[in-house]
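Every protein chain except one is present and positioned as in the full complex.
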Amino acid sequence: MYSFKNDYSEGAHPRILNSLMESNFEQVEGYGEDGYTQQAVELLKQRIGRNDIDIHLLSGGTQTNLTAISAFLRPHEAVISANTGHILVHETGAIEATGHKVISIEVTNGKLNDSHIKAALDSHTDEHMVKPKLVYISNPTEIGSIYNKAELEQISRFCKENNLYLFMDGARLGSALCSEESNLDLSDLATLVDAFYIGGTKNGALMGEALVICRDSLKEDFRFYMKQKGALLAKGRLLGIQFLELFRDNLYFDLAKHANKMAALLRAEIGKAGFKFLVYSPSNQLFPIFPDSLITELHKNYSFYVWSKVDADHSAVRLVTSWSTKEDQVLAFIEDMKNALKQRHKWLH
Amino acid sequence: MYSFKNDYSEGAHPRILNSLMESNFEQVEGYGEDGYTQQAVELLKQRIGRNDIDIHLLSGGTQTNLTAISAFLRPHEAVISANTGHILVHETGAIEATGHKVISIEVTNGKLNDSHIKAALDSHTDEHMVKPKLVYISNPTEIGSIYNKAELEQISRFCKENNLYLFMDGARLGSALCSEESNLDLSDLATLVDAFYIGGTKNGALMGEALVICRDSLKEDFRFYMKQKGALLAKGRLLGIQFLELFRDNLYFDLAKHANKMAALLRAEIGKAGFKFLVYSPSNQLFPIFPDSLITELHKNYSFYVWSKVDADHSAVRLVTSWSTKEDQVLAFIEDMKNALKQRHKWLH
Amino acid sequence: MYSFKNDYSEGAHPRILNSLMESNFEQVEGYGEDGYTQQAVELLKQRIGRNDIDIHLLSGGTQTNLTAISAFLRPHEAVISANTGHILVHETGAIEATGHKVISIEVTNGKLNDSHIKAALDSHTDEHMVKPKLVYISNPTEIGSIYNKAELEQISRFCKENNLYLFMDGARLGSALCSEESNLDLSDLATLVDAFYIGGTKNGALMGEALVICRDSLKEDFRFYMKQKGALLAKGRLLGIQFLELFRDNLYFDLAKHANKMAALLRAEIGKAGFKFLVYSPSNQLFPIFPDSLITELHKNYSFYVWSKVDADHSAVRLVTSWSTKEDQVLAFIEDMKNALKQRHKWLH
Partner (left out) sequence: MYSFKNDYSEGAHPRILNSLMESNFEQVEGYGEDGYTQQAVELLKQRIGRNDIDIHLLSGGTQTNLTAISAFLRPHEAVISANTGHILVHETGAIEATGHKVISIEVTNGKLNDSHIKAALDSHTDEHMVKPKLVYISNPTEIGSIYNKAELEQISRFCKENNLYLFMDGARLGSALCSEESNLDLSDLATLVDAFYIGGTKNGALMGEALVICRDSLKEDFRFYMKQKGALLAKGRLLGIQFLELFRDNLYFDLAKHANKMAALLRAEIGKAGFKFLVYSPSNQLFPIFPDSLITELHKNYSFYVWSKVDADHSAVRLVTSWSTKEDQVLAFIEDMKNALKQRHKWLH
């Protein structure tokens, strides 16, 4: 049984474990004030090409979202999110638990644009309603689509004009930036959004997200919020060492490229076999629509999620590749898919 | 420069890193539903000797405190804590941030007893005040003292009689239970308190606290709270593997015993040298009162915190030992202390 | 300029002011422990026909909603509401500010039914999502529609079967219960819902809502929540005296009937004049669709809200009647409407 369920099924890239081993007995300061974390932060600033940004390392996506968003907003301010937004549905009301409404915008491809945001502003007119203040986008989105530079510039401009914060959830940011269809890089993000994070957990780390705060007014006292939300690890080195290893060279991007390459293989062959996709996703998540009989067949050797029922006999499934996905398993999956189709064809005739 | 600043200066016990290595490429379920976590939980239940308890693995102490306490209490209910309680001072208002008052009780040795708790109940009489509901104790306390069985039984009985929850912060629980003066074991805790946690971060793990919920009414839906507070790691295996390794045999207790042994060495020699302690602490934290000149001398080769000014020329310092404290460094510290005293003596004559 | 903007444009029914006058210099206990409040509560229990309910008097609708809902729910539990729900849009995120998500259900007539609720349950499947726990309905709804007994029984049964709380916002409850199309009375509500409130502010009181808690498990310590949310008035008598006066005889219902009668007059004549309504509303709020030119004409002598644009030349407006609406003003409005139409007709020919 091989799993395409998600991109956090395995541990960490071996270089990360080695790095933890090598540094293990060095005595360092706690709570992220160690040299490794400081080096990681400096290195990230270089890779982003900016010195006027603040970077903090946190453990996971939900923790980063809730800590940052609650730090940025005043009590009556709300978040605007696509209806597929992770914070909207899959974080057990973590944002609301900090006191803030998340306004849902119905979209088809997981992506917000300026007219969506304008509609939310237009419908919130006075003090009897929350005040929309932070636009939450994910790149890639929760359904695998990505933002290109023009799209992000449009949103960014609109947010600046309307005094809104723009926040990018980058849990799978590596896959977005390394997509063949992306024309964005880290330095673009620092220019276009107010805060974003570089997801480590889903791209080769044991855990870890690097939150980048670009807007000056959002930087103050951020470590207080981290501590208050339980996000300041005593052994902060654990995060520092990992990001140092991931960005020491191109490891972070190489891992993301591998995930994307594996997805591309699947995408191409599934397409060739005549299947459609629920949504176009040029990143490491695919949502092909399969006959239910094929799903049953494939589930014998592969685990993956059935995403949604499409019609009486078909469902969309989710296939996720990662830094650790094995090419031979991808090829085997494709082979098994083809064989199942042949069998079916034979049986039909 | 050798550090006695705290018990989280190094990484993890090598067996833990090895175990992470060995399991690294196995594909497992996310969010703590993997086999390692399940095994760790089963193992912990065996070690505690109880099947009717729930166990959850979280990343750190503040996260565990805030997730558990906010899950257990209704909005108007408050926590009773000794004035030295970690949640009261050193967690940036994490409990208050979830909506609950922490009532401070002035004590001398870090420990609560039933009359302290009674006083808090007696002064909260009606709906114009919060309703004290959860008693927070730490074992060892934040200043190194420990509870014995009779003391814990007294508090436990009082809490039961008054319908209060008893919660034990066990960030350094290993050191408390392995203290030569302790007559408590894990199974006693499960009988006497409603919830407690077994701290891994400060006893050899990279991170991790095992929260044990003993009272039935507090168990429901706990994973919802973990997710909502950002405490459900995608790679939950990281916690499962560590606790599995720590409790597979006696590693957890062996590590704590080593820390205590190193502290005992320091305690004995510091006492012999004629120094007093700010508080009696039979665990891995010591608070000797040194002349400021000696502190200056020792700070040349050792890092440790100056805890509080005692008089014009003396201060209490905090020395912390751990699973990874090296005996030769302890001996060197003692030697340096003695030499400094000799020098001083000579110079005085 | 006569106002049909809302049902809180005037002060209070004169009997209420008289009653405040007469009792003014009597010394009574504070915070709702006075004899007037106790009498009002007893009287309300009689009118509802139940002794096993708890009743609390609060100042306004938002305050009642946020105090009750946050008292009833545990942190991970969420509210299900129609997309028109007052708490969802018009209370500045008051519920979210207490930590709870409000799940929006798209409906056409402001009313929830069991299949709506089932859909919300079905889409919230595990601990990565909030747990839907309280169903919020308004009667009448925010757009004037009302629940009949069969509808409420259906929802009530579904909630009981699925262990959900059913909460009814009764800001305009008088108008709903006194609607000619209603077959519900106060005693039905106490049987069918877990908590509801009897709105005074919009039916003749200066301010005041009587919250009725029917489910035993929701009663405990409620005065603590009121105090914590700033909902316990020092001069609680102010609320007690008003409800005592409203329910001493049939005043409360008489006032609601007058409001409904005035609405019926408008509804009938507007209908006769050939206009449609945005929604069918047999209570004291009407949403006729008028030509924009007619709205301009009517706005010369009457104030009322333009509710929504319907097409290029038509808008729905909101007309609200109340206990204090003057019949001659209603007749004048109808007359002016007819005249405007005649003028227009003439002009068109």
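Letters are used for the chains, namely A, B and C, taken in the order the chains are written, and counting of residues starts over at 1 for each.
Rule of thumb we're sticking to: contacts are C-beta pairs under 8 Å (C-beta built on N, C-alpha and C of every residue); 3 or more make two chains touch, one makes a residue touch a chain.
None of these values were measured; they are calculated from a predicted model.
Check C:48, C:78 or C:94 against the missing chain and you find that the one touching it is C:94.
Touching the missing chain, out of B:82, B:130 or B:319, is residue B:130.
One of C:37, C:63, C:84 or C:179 touches the chain omitted from the figure, and that residue is C:63. Of the candidate positions C:233, C:295 or C:337, contact with the unshown chain belongs to C:233.
The chain not displayed touches chain B at residues 75-76, 78, 89-93, 96-102, 104, 127-130.
Not every partner is drawn; the one left out touches chain A at residues 31, 70-71, 74-76, 98-99, 127-128, 130-131, 221, 223-228, 232. Along chain C, the points of touch with the absent chain fall at residues 2-3, 5-6, 8-12, 14, 17, 20-21, 23-30, 59-67, 91-94, 97, 201-202, 206-207, 224, 227-235, 237-238, 324.
Heads up, the rule we're going with is that only the chains that are shown with their structure count from here on.
Among the chains in view, A has its Cα centre nearest the centre of the complete protein Cα set. Each chain gets a centre from the mean of its Cα atoms; the one farthest from the centre of chain B is C. Centre-to-centre, using mean CA coordinates, chain A is 35 Å away from chain B.
Rounded to whole angstrom, the centroid-to-centroid distance between chain A and chain C, based on C-alpha atoms, equals 43 Å. Residue positions 91-93, 97 of chain A each touch two or more of the other chains.
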